[in-house]
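Only a single protein chain was left out; the remaining protein chains are all shown in position.
Right, chain A next:
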Amino acid sequence: MEKYNFPKTLTGIKGLDEITEGGIPQGRPTLICGGPGCGKTLMSIEFIVRGAVEYNEPGVIMAFEEKAEELEMNVASLGFDLKALRDNKMIKIDHVHIERSEIEETGEYDLDGLFIRLGYAIDSIGAKRVVLDTIENLFSGLNNQAILRSELRRLFHWLKEKGVTAVITGERGDNALTRQGLEEYVSDCVILLEHRVINQISTRLLRVVKYRGSVHGTNEYPFLIDKDGISVLPVTSLLLESEVSSERVSSGIPSLDKMLEGKGFYRGSSILVSGTAGTGKTSIAASFANQACLDKKRCVYMAFEESPKQIVRNMKSIGFDLDKHVSEGILEFHAFRPTLYGLEMHLVAIHKIIKRFKPQVVILDPITNLITVGSVSEVKAMLIRLIDFLQEEQITVMFTALTLNNIVNEQTDEGVSSLVDAWLLVRDIELNGERNRGLYIMKSRGMKHSNQVREFVISDEGLNLVDVYLGPEGVVVGSAREAQILSEETGKALHGHALSRKDREILRKKTVLEAQIANLRTEFESVEEELNKVYMEEELKKEILERNRQEMTKIRRGADGANEASDNSKQ
């Protein structure tokens, strides 16, 4: 396509120029067809207005259905000021009125009147763009089909000769793209608009059916009509080539950051917070948003469940002043019911918001509600595209998801858990008649995250994670944890008390025993003394006896001396 540059005219309609790779064929007619209420007229008028405003190309609108004033009013709600553009001679609106009852056909005719009018309108403002809306109204006003068909054909050729880029709108026919089955053949480009209602939710879809001489996107692309006009969503590249960052962003909960290597999530990553009802998913999301704003990062909070005011009020109760960030202009809330539009429309809407606000952090709370407008696989497909888009833009995104199933392994959370980079799970732990929250990190790509279950505590000061208490009966949380800690402390005190009492007992026993020992010893001493006394008496007696004998002997020796001594020894 580089060598051969097909001349194209930018429509200025968001997304359409991407799909058609540069706009619609320049100087040729393009047909926009579709059923009633699909946005044909609007798209054609936006083509003219954008041309006049953005590309300085004057345009002519030939309206077969609505009067100039009606058109002005209808598109004023989209911010198009047709009147000012008309006054500046950038736009000319010519309303063609045909009423069958007023017209009698009396023979051969042609549509030269239309040609003259159109030619005059084009020349009077030097128009480069022309819209004919809706040309087939001619067929309801005039009878002679053969003339009309040939004149219409002539008109298309004439428009080409004039060198104007024309957009013709046509009502969709039963089996053909248009009622007359003519315009699509004489147009160089055909864009089909559809308005489909699935599950009571309408989605507008655009498809480029034909484009002579150029490649173009062939898929159906959803488009959105809102206060800024039309936005078509071209599917972003799904090539997984986006840049990665090793920069970290804090979750706003210091203890959670600590579980994530102490630094938090990677920038540009996608984080899923899932859990059962009332486990504080929104609080985690709000904390993340709050932290991002405190770090002077721009943040968009998309709420599918609560109104912004409700979230602001609720988060104030746990210490997050989101209102302040909103007034500073770095936080934006967007709340819509999922049923407002189809999934694709949500994607378009989110795209638009992100493109405009350029946030660094996006929060979707909760994605579960999207299920109400699509099947699980559709939601997954939409989220893949969203994550892809956000990653390309290096935006960190946090989704919350409600799990209806308490068994984690069976629950895949809209099947996105495999897509996200980090997955936090908040669980109810029901014990002793109260519910407490446990948080753990199911996965976190590219970091050594903690594997522990933490108790997740929401207080006036914000969110905190506490180590769960591992008691003898397993994990205890909440007041049971508090009670366990208390009872252990009591135990300790009691134990200490018991110990000291035993000590004293021993001491006492010791004293008693020692006293007894002393007693016994005294007794023993007295017995010993007694015994000693007997013994000594014996000794004494013996001694005295001996002495007496010797005395006796001595006395006897006085008579016969030595003999008596030897006699005594013999006895």
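We take it that contacts are C-beta pairs under 8 Å (C-beta built on N, C-alpha and C of every residue); 3 or more make two chains touch, one makes a residue touch a chain; residues count from 1.
Basically, contacts and distances are computed from a predicted model.
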Name check vs UniProt for the chain missing from the figure, options "Cytochrome P450", "Sugar ABC transporter permease", "Circadian clock KaiB family protein" or "CO/xanthine dehydrogenase Mo-binding subunit", returns "Circadian clock KaiB family protein"
Missing-chain contact among A:Leu78, A:Ile98 or A:Ile125 belongs to A:Ile98
Looking at the full complex, which residue from A:Gly119, A:Gly181, A:Pro254 or A:Pro308 touches the chain that isn't shown here? A:Gly119
Since one chain has been left out of the picture, which residues of chain A touch it in the full complex? 94, 96-98, 102-114, 116-117, 119-121, 138, 141-142
